[in-house]
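Only one protein chain is missing; all other protein chains are in place.
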Amino acid sequence: MNTLVVLLLILFGGGIIAYFAYNIHKIVGDIWLVLVGFAASIYYIGYLDVSQVLNIHLAGFVLTLALNSFSWIFGLLIAVLLPLVALYSIPYMKGQDRLGWFYMLFLFSVGGMYGILMAGDWLTLFIFWEIMTWSSYLIVIYRRSEDAPRVGLKYLIFSAIGAYSLLTAIVLIGANVHSLSISKFFEVLPMHSLGFKVLVGSLMLIGFGVKAAVMPLHVWAPDAYSTTPMNYTSMFSGALSKMGIYGIGLIVINLYYHSGISLAGEIVAWFGAITAVLATYYALIQKDAKRLMAWSSVAQLGYIVAGLGIGTKLSVFAGIYLAVLHGLFKANLFMAIGAVERQAGTTNFSELRALIRKMPWTFFSALISVIVLAGIPPLSGFVGKWMLYESMITSGHYVIVVFLFLASVAGFLYAFRFLFGVFLGQEEKEFEHVKEANPFMTVPMLLIALFLIVLGTFPGIMFKYIARSMADLGFYGVTYKMSVLTNDWGQSINMQYIAASLVIVFVLFLIVLTWVAYKNSRNVTTKDIHTSGEPPSEEDNYHFSENFYRPFQRAFAFVYKYAITPVYNEFARGIEDFFQYVRRLYTGNAQTYALYVLLFLAILFLIAKNIH
Amino acid sequence: MEKQQQLASKPIRFLYSWLVFFIVWLGFTTTLQIPEVLTGLFVSFLLAFFYYDTFTGWGFKGIKLSNIWWSIVYVLNFIWLMIKANFNVARIVLTPKMPINPGIVEFESKLTNPYAKMVLANSITLTPGTFTVDIIGNRFYIHWLDVTTVEPEQVYKEIAEPFEKILLKMFN
Amino acid sequence: MKKAIAIILLAFIAVELFVVFYKIPFGADRMNVARFYLENSPKKLGVANAVTAIVVNFRGFDTLGEVTVLFLASTALGSILFRRREIHTRLSHLRTSVEASVIVRIAGRFLVPLIILLGAYVFIHGHLTPGGGFQGGVIIATGFLFLLLAYRKFTIEHRTITFVESLAGITFAGIGLIGIFLGKTFLENFLPAGKLNDLLSGGIIPLIYIAIGFKVAAELTGILDTVLSISIDVKQKEIESQTEKNE
Amino acid sequence: MALHFNLMDIIVLVIITLALILDFYRFLKGPLASDRVMAADTMTVSSAAMLVFLGLLFDRYIYLDIALIYAVLGFVGVIVVARYLEGGV
Amino acid sequence: MVQILTYLGYFLVLLGAIFLFLGGLGIVRLPDIYSRLQAGTKASTLGAMSLILGVGILALRQPGHWNWFIKAIVIIIFIALSNPISSHALARGSYRHKIKPWTKEDIDAYKDYIEHEGIEKESEEIKNE
Amino acid sequence: MSNLQILQITFYGAAILLIAIGLYAVVTKRNLIKIVLGLSIMDSGVNLLFITVGYISHKTAPIFSPSVMAKYKTIHAAAQAMVDPVPQALVLTAIVIGFGVTAVALALVVRLYRHHNTTNIDEIRNLKW
Partner (left out) sequence: MVATNHILVTPIYFIALPLFFAFLLPLLGKIYKSFIRIVPGLMFAYLAWMAVVLLLYVYKTGNPVIVKIAGWAPPIGIDLVFDQFTGFIATVIAILGFLVWMYSYLFKKVEFDNALKYFLLLMLIYAGSIGVVITGDLFNQFVFLEITGISAYALTAFYRGRDGAEAAFKYLLIGSFASTFVLLGILLIYTQLGTLNMADIARNIDKMDPTIKVIAFILLFTGFGIEAEMFPLNGWAPDAYSQSPGPIGAVFASMTSKAGLYALIRLSFTIFDFSSANELLFIMGILTLVFAEGIALRQEKIKRMLAYSSIGQIGLIMIAFSFNTYLGVFAGIFLMLNHALVKSLLFFSASFLAYNSPHKYIKDIQGFARYMPVTALMFGIGVFAIIGFPPFSGFWSKFYLLSAMAEKNFVILIILVLSVSLIELVYYFRVLHKLYFAEPTGEYQPHTPRWNAMLAMVLLALIIIAIGVYPDLVTGFIGKAAHAIMDKTTYINSVFSI
């Protein structure tokens, strides 16, 4: 049997069974979930036959399932995350109802992602794209919170905008190329007109850009990421958003660089860069850890898009590398936030503080992830950013580099804010009884942290696969040794050299830091004696995680003023108002309707008269 | 209400109805072809089955030689009166000034048989110049185009008597 | 405003229609399939009245539909106006508080059967004369209308009406279906055509027309009864509101 | 169809037509519903008669049947209105 | 024979037509519904009967047309039976619909009945049934 | 202008006028009953058009009655002398259908009147937009 189909069956069948399993008992469901998670993961990494191709004739189309190296690497990311998230989910979702429903959708969405990666033709891609979309949408609204309708609808609308762009592109391809095969499309693409290429390309980019949260299509992301249960957000931001990246990669490289409209790629890069900068600045002013990380996701995805958009060998390489990294650390961060949420009951900076003593392992894994995020050497994030900057400088995109650098600095700020706001500072009595999260939660987090450390130390482990996938995109000759990447002009960047010298010291330093922080944190309440028993005002509060960057916010007020959301809202309201008016055509009076009929008839008579 | 004092037996009434309907059928079809006649017999049979009860009270009892004779007399008399009266109305209508004096008068009829009353009423109506507005019990209310008297006795004499004396004999 | 628009539109439409119809010469012979009907309704069907041949045979399917429309109308009327027939029958004495004059009542006794006889005559001879099931049915229903008007207490058993209209409908559709079971098609004639202008001619056509006659009579009677009983509802309402007031 | 009307036929038809016109005038003028119904009834009878006469002229026996049915329908129609007027419907 | 039939027939037909016309004239000229019923319907009825009988007689001239005569008689009988009834019903209905007759000398015996015992008593009877 | 043309204008004109009058009543009259009447008038106009179109000058009704057969001897000859029977058959159907629709319409009017206590169509507008 075709192994690709088996994988899909594991996920979709597993999803359906999970529904029933959870309805039997939560434990049965949990066991099943973990089983499916590991089975899928192991099957993907160990047993999947990448060379297999399956053609299914359905509804007059040929649906093709085939995996290539480029898509495989994204699949690998999912395969890593899935079992860990599954484990993490067991305690995280304790006490929630409708778990069968939740996990069915969970596995469906993962199945959808794999389907997208396996798709050998646009139709298959689209089908799985939509399955992924609606299952993730249903998860977004799963909690039935007050916000859910608004957030869900927003997510759905933007998803639909994306999906419809994609669909438009696909049917245009079908009509003009007479085949929906992805590889065939890229093969014959150079023969098509510039207009067609630009049109199809832009539509595709809009389609994929929505999931990659490229501005101005990002509006849904902060809301959706923060509303969803964190165990899914880790997949959402970690893996699902990468499907957008995957698509953008396909399009930018194949459509723009291989058929010679690199300008379009530049534009994409600019979109990515701007997204990175703006989203970072939005992340800064968030009051909630979830939303901060959500914005951060948008920003990070911007980097990746910028990397793909530049379209040089190194930039693409960096983009893919960053994508994988982002998948890992962002998943980890959301898991950490989830742990905090579960243990402390809130993710609001104004309420949280000094959880480091209570949740040291969570803190540790979050710290590792934040370091990767901020691109601080020696961990892997640094390598990625380094490559990205280098690729841009060598290809002359200085302005973008400046942008990204600005974003990077600000990124450091919000990363710090996150750490400080949640884990450091004055202790609060309220959180006295908070305990470290369940091992099922901490162990997966720590495992990811471990991956991140290993990847930072031995980036070459990843390079092997990335280089292979680069070949699939048509970039041959990317050479690497273990941890050594040869850049475009022949110099090699010896990652291992940089890394190995620093890593041990750094890890030790971190351990010490954690320990010191743990020791020195005091247990004082905000109702300390120095306020004479009065509740402290905001100014008196030692812990100033609220309005952390207020001066900054003031300085950049002009940026925040021009948000895109009101524009969308106004547009939507305009449409609604218009149809509210049009609606009055149906006056309720039968005679008016009769007059319409006569008018219609008269007009047709008139037209007929003028034609003949 | 219009109860018959002495009803004929059901079979007789049925047969009577059947016969009458069949004759009318023949009037409709005006043919003596076998299928038509058989169909007519069948249809009138069915109809008689449903309607003999209301259609007739006495069945063949009414058909006596004297009755038939008086009927003929009545019809001829009626036609004559009608023609006479019609010319009268013609005169009225054609006269520019229209010499009319309309009004509603009443009289008591001596008839007891409701059918007879109806025939009287219809005859009065068909005769131009008068028509029956209503019958209450034995009282007839007559609209008269050219009222000459309002005295019921006189009215009876002028309007009803010519018919009624024959009717009394017919429905004896 | 509405009137002005309507006048302008209608004037335009009417003129257009007139211009178009004026192109169709009046009194001209433009028969196509009709030619076939004329030649063959006496020859093949033995039906003297070509219209009847068309109505009941050549285009008998239309007529089945038409019968259905009537049936539908009577059902629809019942459904639109009344909730329960039982109530309506129970309260039928409320239909009128004025008795018809004795003349009308007596006339009803002998006129109604004659009217019904006339109706029967018309639909039985539908294949020979311009009449037919519809016309005959209408005449019979007129007879019942007279009864309804003349006798306050006259009620039509709805069960009977239903029975007749159902049976007649089944007969029509059934005669059509028999054709199929005899290896022909729906509504195809399976009886001898007979001699032109004989009562027993036209194969199944007179049978169908008789069924139609019964059906139309029953349906129209039902419709008329329903319509005449509208006042029952009103009166019942009045009585109800009065008793409410008294309480 | 070859028509052979003689003068008498035409005179008769003209007179009946005039009668119908007079009836129709009353039908249009009213002023009461009763007047209209009465006028309609008169028209029914007159046109039934005319139909019979035309049947003779066209040699169409069928017209007699039509006239009869016409008269029946007209009769019941008047009864309907009459009963309506006296509040008996 | 044919000649006799022709003369008789045309006489009746012409007479009928004239009566129809007079009836029309009557219903146009007379002052109220009751008077019009007088003139109109009955003149017309007689006219129609006469005309139809005439046609029946005229038809007898042709061989095999005796059925015309019979049918004509049937029609005449029907008209004779139905027309007085409808006129009467219409008059009664009109009166009870409160259409007052036009009178010169206020001769109205029916008014007393309607006003004193008439409709109310009748409906009382009906209620007590 | 030939006789036929005059007839053509008269009949077509009358029929189309009827349709237009009916439509006008339906569109402008406030009273539901009048609207239904308008529908009926419209129907009659259409039916009249059908009959008009079926007419063939100098031809007779499509009935092979004994007298017709006696006149024309053969069926073919008789058939040649007859008008188009199809529009008549169609009109029969159309009339019955029109009757059914009118009956339903009146029933609806009755119900609307009971529900809204009015027959003014402008006041019956619970359903709109």
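Chains here go by letter, A, B, C, D, E and F, matching the order in which they are written, and residues are numbered from 1 within each.
Going forward, a residue touches a chain if its C-beta (ideal position, glycine included) is under 8 Å from a C-beta of that chain, and two chains touch if they have at least 3 such contacts.
Small disclaimer: the values here were computed from a predicted structure and weren't measured.
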Neighbouring shown chains of the undisplayed chain, as defined at the top: A, C, F
Of C:Ala73, C:Leu149 or C:Ile230, the one touching the omitted chain in the full complex: C:Ala73
Full-complex contact with the absent chain, from A:Phe20, A:Tyr398, A:Tyr476 or A:Phe578: A:Phe578
Sites on chain A contacted by the missing partner chain, in the whole complex: 58-60, 123, 126-127, 130-131, 133-134, 141, 144, 146, 148-149, 152-153, 156-157, 160-161, 164, 167-168, 171-172, 174-176, 199, 575-576, 578-580, 582-583, 585-586, 588, 590-594, 596-597, 599-601, 604-605, 608, 611-612
Positions on chain C where the hidden chain makes contact: 16-17, 20-21, 23-24, 30-34, 36-37, 57-62, 64-66, 68-69, 71-73, 75-76, 78-80, 83-84, 159, 162-163, 165-170, 172-174, 176-177, 179-189
Residues of chain F (touch criterion as defined above) contacting the omitted chain: 19, 23, 26, 32, 35, 39, 42-43, 46, 49-50, 53, 86-87, 90, 93-94, 97, 100-101, 104-105, 108-109, 111-112, 115, 124-127, 129
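The definition used in the following text is that only the chains that are shown with their structure count from here on.
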Count of contact steps on the shortest path from chain B to chain C: 1
Relative to chain A, chain with the most remote C-alpha centre: B
Where chain A and chain B are represented by their mean Cα positions, the distance between them in whole Å: 102
Distance between chain centroids, defined by C-alpha means - chain A, chain E (Å): 97
Residues of chain C touching at least two other chains: 2, 6, 10, 13, 97-101, 103-104, 107, 114, 118, 129-130, 152
Interface hub residues of chain D, defined as touching at least two other chains: 61-62, 65, 68, 72, 79, 83, 86-88
Contact footprint of chain F on chain A as seen in their complex: 583-584, 586-591, 594-595, 598
Chain C residues within the chain E interface of the complex: 93, 97-101, 103-104, 107, 111, 114, 152
In the complex with chain B, residue positions of chain C that touch it: 101-103, 105-107, 109-110, 112-114, 116-118, 120-121, 124-125, 198-200
